[in-house]
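Notes follow once the structure below has been shown.
Missing here: one protein chain of the complex. Every other protein chain is in place.
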Amino acid sequence: MLHEILFLFFAAICVGGAINLVLQRHPINSALSLVVVMVSLAALYLLLGAEFVGAVQVIVYAGAIMVLFVFVIMLLNAGAEEQSQGSRIALLIGGPGVALLAGAIMWLVTHSDKTIGNVVVGSMVSTTGGDNTHQVARLLFKDFLLPFEVTSILILIAIMGAVVLASRKES
Amino acid sequence: MTEDLRLWLIPLLPLIGAAVNGLFGRRFKNRVVSAVALLFTAASFAKAVQAVLLAPHIGTGLPYQRMLPFNWLDAGTLHVPFGFYLDQLSSIMVLVVTGVGFLIHIYAVGYMAHEGGYYRFFAYLNLFMFFMLTLVLANNYLLMFVGWEGVGLASYLLIGFYFNKDSAANAGKKAFIVNRIGDFAFLLGMFLVIQKFGSLNFTAIFGLLKDVPAEAGWGLLTIIALLFLFGATGKSAQIPLYVWLPDAMEGPTPVSALIHAATMVTAGIYMIARSSAIFSRAPHALEVVAIIGGLTAIFAATMGLAQNDIKRVLAYSTVSQLGYMVMACGVAAYAAGIFHLMTHAFFKALLFLGAGSVIHAVGGEQDMRHMGGLRTKIPVTFWVMTIATFTIAGVPPLAGFFSKDEILWQTWNNSPALWVVGFITAGLTSFYMFRLWFMTFFGELRLKSHGHDSAHGHGSDHSDGVHESPWIMLAPLVVLAVLSIFGGLVGIPEALGGHNEIHHYLEPAITAPLAETRAGMAMEAAEHAGSTELAFAGLSVAVAALGFLMAWFFYYKRPELPQKVTAKINGLYLLVLNKYYVDEGYDRLLVKPLLWVSRHVLWLVVDQKLIDGAVNGAGGASQAVGGQLRRMQSGNLRSYAAWVAAGAAAVVAFMIWRGVHQ
Amino acid sequence: MTIPTTYLITAVVKIALVVFLLMTGVAYTTWLERKVIGRIQNRWGPTRVGPFGLLQPLADGIKFILKEDMIPDKVHRGLFILAPVLALVMSLISIAVIPFGEGLHVPVAGTDTQLQITGVNGFPGAPHSTDINIGLLIILGVTSIGVYGIALAGWSSNSKYALLGSLRASAQMISYELALGLSLVGVLLMAGTFSLREIVNTQAGFWLPYVPHWYIFPQFIAFFIYLMAAYAETNRIPFDLPEAETELVAGYHTEYSSMKFAMFFMAEYLNMITVSCIATLLFFGGWHGPQIPHLPQLLTDLLPVIWFSAKIFVFMFVYIWIRGTLPRFRYDQLMAFGWKFLLPLAIANIIVTSFIVAWRA
Partner (left out) sequence: MVPLSWYLILSAILFCLGVSAFLLKRNIITIFMSIELMLNAVNLSFVAFANHLGKLSGHVFVFFVMVVAAAEAAVGLAIIIAVFRTRETLNVDRVNLLKL
């Protein structure tokens, strides 16, 4: 019971935030609504027993990435966007595309509803012992070690790229 | 004592040397370069000795075989492993290659001291060692072919070492192309082998052949054998593909000694001996082999008569000696062939190095007409050359005598006609060798003002008179001299009270010809008939002596005579001098037409019209299509996004639809 | 009274209590600060209001409340109001997971309870865990959200000083959050848990007879890094560039007055307290301290809390002390210090620690 209520509550916040993101014309409002979405997603992760993911979601997404966005918005002092009609295709093709996409996924989910069951509220039953965080760590540093290292290299490259791109070239 | 001999170390070590010198040599001092080269070659030699000594006592003894954990080639059912194979045959080869190679490395240190591209030279030399050892130690034809091609490459690089000299570059190209022709045949032969045996592994093939009778007619085996033979003619400079070897003398003398006398050119003989199982079952092929060998021997010998360039004389004598070996294989006396191969490696290397020392002494002069009287000037060189000359001329008890005599004897038992050829060749050999000897070391010094257009970059720095070479060059000569004196002792035939050890040593590695073939019967005959053999030995000594006397008469007693004689038989002389116009003939028959076809057909028609047309057409078509498609590229990010979204939707929808309808 | 109700009531009581105590703490931190700074600068500090000016904070509070609350034109109204609230709320929330002591027997309800808002136990059917197992992460997350308060404040008030201030603030906070987080990893590696309560419990006992089992000793480098980063996070001297009066009036809260300003003010001091709490919990053994025999039950239960607050007090004092002594960094120096010195140092510390831990295991 409690689970449903909480889920519906945060889901409502998520969708509201997302819609607000679309409707708002000023980027900073969109950004803040996106932050809201992310935080409530973190709450949903907690419901799904992924407390570590939830925490990281808040710290990394809401706390770092979105701050970066806000920071850039402030830096470029971006005003409200103008409603230019640059591309008709965006509506002519994209609109039906999105509708079709949404419809397809919904249909799929709802029709395979019987086969897929429920989610377990709260923390998962640990198979290998240790709580969620320990297990995730074990996975991350044992089974997924190589991808992990690769991503670290990716990050490194990204940092360098960002520095190179953003640095003003005096010459 | 470990189970695993780590044979792969033997080729690997020179490769490392080559890599080090090739990559970093430019920055090294010459001293370092030579240290690296020598070190790795010596290590490889030591390793080879150890392997040869240990192999018989390991596991099942010889043949010793080990695969590396990874394959060289995996194609469907065909798996060619990276395997190394050591039996009596390859033992001898590997010892000769590493040993002589090492000596020649030492020599080269002294000889190339003043050359540019010092590090390049040694990198190539080590590279050659690597490939040669791969060739010798391979346990299957493909890996052998790898080495085969590799030595071709190395010899190309080394012949063209003075790449800024046109003649050198051309000679390199010539050698490379001519070899390709032979290699092509070898390759075809390999394909047939795969098609017949489904494997390239020696042991596998020989195992399958064990109880196959000899082919009466021209069966698949015969064809394979002939293709292999043709490959061998390329590498071992036999008719019709011998033309590259004389020109190969453009390379530095150590190269000529190592590659074009001692080791690489013997690859063909090695290959034939290695394939003895196949050849012995293809009598017709064997006959062809024998005939080609004999013809080459005598042809080359006659050409050698008229040459004046000291190295060219040696080159032709090399060709003819190789002819001997091939002939030996042709009469199924593989052991004799290998035996001669070994001794030849010693004394021919010695001859070349000696010649190098002479050239070095007279400041790059290679024309014997401008030498002479060097006997006193460079005593050590003189003495070693003397030994070598007597050895090759077949004077007992020097090495050459035994090996050559063995071959002649086996030939006689097989076909007297060939024996005659070989016999004459022996005479010619001793004649032109002594001619060389007299012209170079006796009479008075006919030296021009030398140091000009020297084949080596170091003419100027000792244009002051003739001088003996440094000891680093002489030491290897002495060692080789000793070898060519006593090298023959391993093969003294029974008839002369020896045991012909090498023959018995090689027996297990070489499948003796089947009894029913002629060669087989000859073998039977050869076993007993000591007295006749003795007689033949006497004959060959005699002919050698005859050659000596003629040379003495013409070039020492009456030096002016040759001109008269040549003037009298001018046509024949010119014919011989110009090597029977074989090169010109090839030029007319093959090269020119080929060029014409490639220019007027392949280039102007096929390439320009067809291929370019197709390419341009494709380009134009795509351009046209793109011109239409670019309309989609509005350059607006959101439009692209729309397309992507629509596409994604389409994919998802399609997948769902598929999922539903099945 | 059914047990969940007891639980709820105790929770509410705890919240009220903690908030009250914190506010008072904040108030008297300001008093303390003014006093100590005064002494450092050889002045008296507040003396007029009450004995030793003890009532000064009260007066300030009243002043804040009664002042006119003006909102300039041309500000982004919603965010202008949201910002201080966000700042204050976030700094309050982060207190929620901090354990002040072991546990306490509540005579009235006849139950035990954790001295921690989110601590739960004492009645059947409650989750086994007496503490949320990612307490530290929650604090980090919440503080990282707190950045928005400052950033938005600066941006929404549509004034260059404020904007510059908040740009500086957010940049500085993002940069130093990395060093802060990484400096804690060392301790986490040794403790092997995110639960603050368990971290503290691992520090119980002694190594040598008199050296307590605190992480400050093995992790002193981490502690140093943490302290620096924490000062930067709370925008305190020597890292107070976002509100450097001499450079940009008052930084991000230039345009704010009365209660909204007070909120920022309180948020800052609350953050100081939070930070000190974390330092105490992670490096100084939390509430552990010498036990004093034969005291009444309630006191023995409260003794840990006293130790805890004592340690926090020390940190607050150091804060003020440093403010009284150190000058301010230049901005590039600040960034260089954060990125080029603290961050690599923290990473090195992590590597060394993990090696040691792995070797011990």
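To keep things simple, chains are lettered A, B and C as they appear, and every chain counts its residues starting from 1.
In the analysis below, a contact is a pair of C-beta atoms (placed from the backbone, for glycine too) under 8 Å apart; a residue touches a chain by one contact, two chains touch by 3 or more.
From a predicted model like this one, the values you see are computed outputs, not experimental measurements.
K.L.:
Which chains here touch the chain that is missing from view?
P.N.:
A, B
K.L.:
Spell out, residue by residue, where the missing chain touches chain B.
P.N.:
Touching the missing chain: residues 630, 633-638, 640-642, 645.
K.L.:
Suppose we count only contacts with the excluded chain; which residues of chain A make the list?
P.N.:
3-4, 7, 11, 14-15, 18-19, 21-22, 27, 30-31, 34, 37-38, 41, 44-45, 47-50, 52-53, 56-57, 60-61, 64-66, 68-69, 72-73, 75-76, 78, 81-87, 90-91, 94-95, 97-98, 101-102, 105-106, 109-110, 112-113, 116-121, 124-125, 127, 132, 135-136, 139-140, 143-144, 147, 151, 154-155, 157-159, 161-163, 165-166, 168
What we mean here is this: only the chains that are shown with their structure count from here on.
K.L.:
What is the graph distance from chain A to chain C, where chains are linked when they touch?
P.N.:
The distance in steps between these two chains is 1.
K.L.:
Please compute the C-alpha centroid of chain A, do the same for chain C, then give the distance between them in whole Å.
P.N.:
Centres of chain A and chain C (C-alpha means) sit 29 Å apart.
K.L.:
Report the inter-chain centroid distance for chain B and chain C in whole angstrom, where each centroid is the mean of the CA atoms.
P.N.:
The computed centroid separation for chain B versus chain C comes out at 85 Å.
K.L.:
Just the number, please: Cα centre separation of chain A and chain B in whole Å.
P.N.:
70
K.L.:
Hunt down the residues of chain C that sit against at least two other chains at once, touch-wise.
P.N.:
There are none in chain C.
K.L.:
Touching two or more other chains, which residues of chain A qualify?
P.N.:
Residue numbers touching two or more other chains: none in chain A.
K.L.:
For chain A, which residues are in contact with chain C within the complex?
P.N.:
28, 32, 35, 39, 42, 51-52, 55-56, 58-59, 62-64, 67-68, 70-71, 73-75, 131-133
K.L.:
Which residues of chain B touch chain A in the complex?
P.N.:
Checking each residue of chain B against chain A gives 634, 636, 638-639, 641-643, 645-650, 652-653, 656.
K.L.:
Help me check something: in the complex, which residues belonging to chain C touch chain A?
P.N.:
Per the stated touch rule, the residues are 76, 79, 132-134, 137-138, 140-142, 144-145, 147-148, 151-152, 154-155, 163, 166-167, 170-171, 173-174, 177, 181, 194.
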